[in-house]
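In this view, the complex is presented without one of its protein chains, the others remaining in place.
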């Protein structure tokens, strides 16, 4: 097996969930790399969408901004934010990728503040398009390091809705039924959500890590899937495409 | 003075109300001819707008439809219905022209049915864009023949709002304050609306007609403006432009 | 349903039906309908507007009145309309359904986003690379489209901007025929039921020769052919 780093592992794991023909809304960074990798390997017809209006571009390089020229390079349409967000609101986008400073057991995400909102210890950018993506897309994907300061019992601030406080809560709040967090991909594992309780659960652990490692780096009790397995490693081909075609300057995978 | 027919008189009278720099929403027919005439005489910067999306065209000939190619010939923008209607809803259009089978003393217009709505004696097209124009434009202009079957005590159906049932009624219904019917131009006279009672009143009578003629061809009691005057006749220049440039095929003025 | 044809008058056949009591009628306005379609296109079930208020048009619509929770102002709320099928004729589309339209778009862009099924007819198919070379010009993306049909002159007898003007003679003939149900039946038998496809219909109406005349009209070129 080839040597690979943590970021490469996460990007390859994420890319595999994006099946051919699906539509995925991404930002910059690792999510965009995952989408590009998927498109250049098993999902040539993956539709990549950027919130500022870029629809289905043929990405020549990694974009720096969700609105830069790369996001609509040879795209099928250069549109605007309302058109993209409303396409998502109509339920036409399968996946979105989100990040955040904190995530809790229900997949709620905080990218707004650490501490009290009115007197924050640390101020982050806030929602941006995150709340919209997390409200509209069918399946929320998260790429983030496994760290008990990030995986917390209760996020300081719900910027973007996961399953809120449990089963039925999204629907009760008015969000579309059937939507919600899908996979959380870290340097140690891939976590999904228990269909009954909507709580985060370990579904596969990366080579070299154990369930115990994952739990120790998580600030709440994780469930474990009955079909727990080892995450497949990146293939030679995936690594080659990622390194040569997706991110040759190692902007993302060099982090 | 030159010879002219009724339609020419009405179009010339209407055109004079469209001051330079104003914006006017028109349909096909006489209103469009009036706007073209104004633009080719005293109002070169008149902005003519069509509901289907044509904004400020240089009209080569009379359009047949509010959506045909003429309506955006050398226009500054070929847009769509929502953009045009929302421009009007924001209060950016000064005048609109409307017609109808019936009009009452408050300038309410009926272009929907004669008789009971559920069992109509005669069915007309209904609102089309008329209600929108009459709700959004600052000043509603009407060109119609003076006829007591058209000028009725109470319209069978309010398709488009005039002053509804009197002062304050538009505002109470939710329409923008300061909007409403402005001038009604017929083959006999120009009528405006009394600022206090919002009732229709004769403001000028065309040459050859009297207040009595007008009243006899109206199904309700008309007020008479204290500044009643004779409507100025079309000038030679107006008639020349109308006949040679606006409607050389006499589609409208030949009716 | 539209029974008014503007400068051309009303459709006598449609009018007969409307007056017959056989059809149930609901009143809206052009912008009300556009807003209903726009609501569906935005993915919400209603949108507010400041039209229809105070009128019988409102009373005989299915709209409702509500106050804005921020300003207290009255608005008419319109229910979203999701057409089962929409058909839109465009200037250029690729085989996937990415479309370009030249000139005004009326409510077509909203309609494309609101319809459950969307059929695109196009004056001409262009390569996907042409679309991708200028993504700013795409107004309907392929993932909204269920079928793409190349139908040159497909807007005939209507007007297609920059391509050909409407055939007013043929439309007049049509509207005249509508006045009498028997005549109308004959008209339909000849021009609609009696033809195999659109090209045959076009042939009956004068074919490419007629289109060339309408193209000249569209481009404001005087000609003496008829």
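Order of writing sets the labels: A, B and C. Residues in every chain begin at 1.
Just so we're on the same page, contacts are C-beta pairs under 8 Å (C-beta built on N, C-alpha and C of every residue); 3 or more make two chains touch, one makes a residue touch a chain.
Quick caveat: nothing in here was measured; it's all calculated off a predicted structure.
Summary of contacts with the chain left out: across A:67, A:145, A:167 or A:192, the touching residue is A:67.
Although one chain is not drawn, the whole complex shows that of C:17, C:46 or C:198 it is C:46 that touches it.
Residues of chain C in touch with the missing chain: 43-50, 64, 66, 68-71, 73, 75, 77, 79-80, 101-103, 135-136. Mapped onto chain A, the interface with the missing chain covers residues 27-29, 50-54, 60-61, 63-69, 71-73, 78-82, 85, 89, 108, 112, 117, 119-132, 135-136, 157-161, 164, 169-170, 172-176, 251.
Contact between chain B and the unshown chain involves residues 23, 47, 55-58, 72, 74-79, 82, 86-92, 136.
In the analysis below, only the chains that are shown with their structure count from here on.
Between the chains B-C lie more C-beta contact pairs than between any other two chains.
Farthest chain from chain B, judged by C-alpha centroids: A.
The mean-CA centres of chain A and chain C are about 41 angstrom from one another, to the nearest whole unit. Averaged Cα coordinates give chain A a centre that lies 58 Å from the centre of chain B. Contact with two or more other chains is made by no residue of chain C. In chain B, no position touches at least two other chains.
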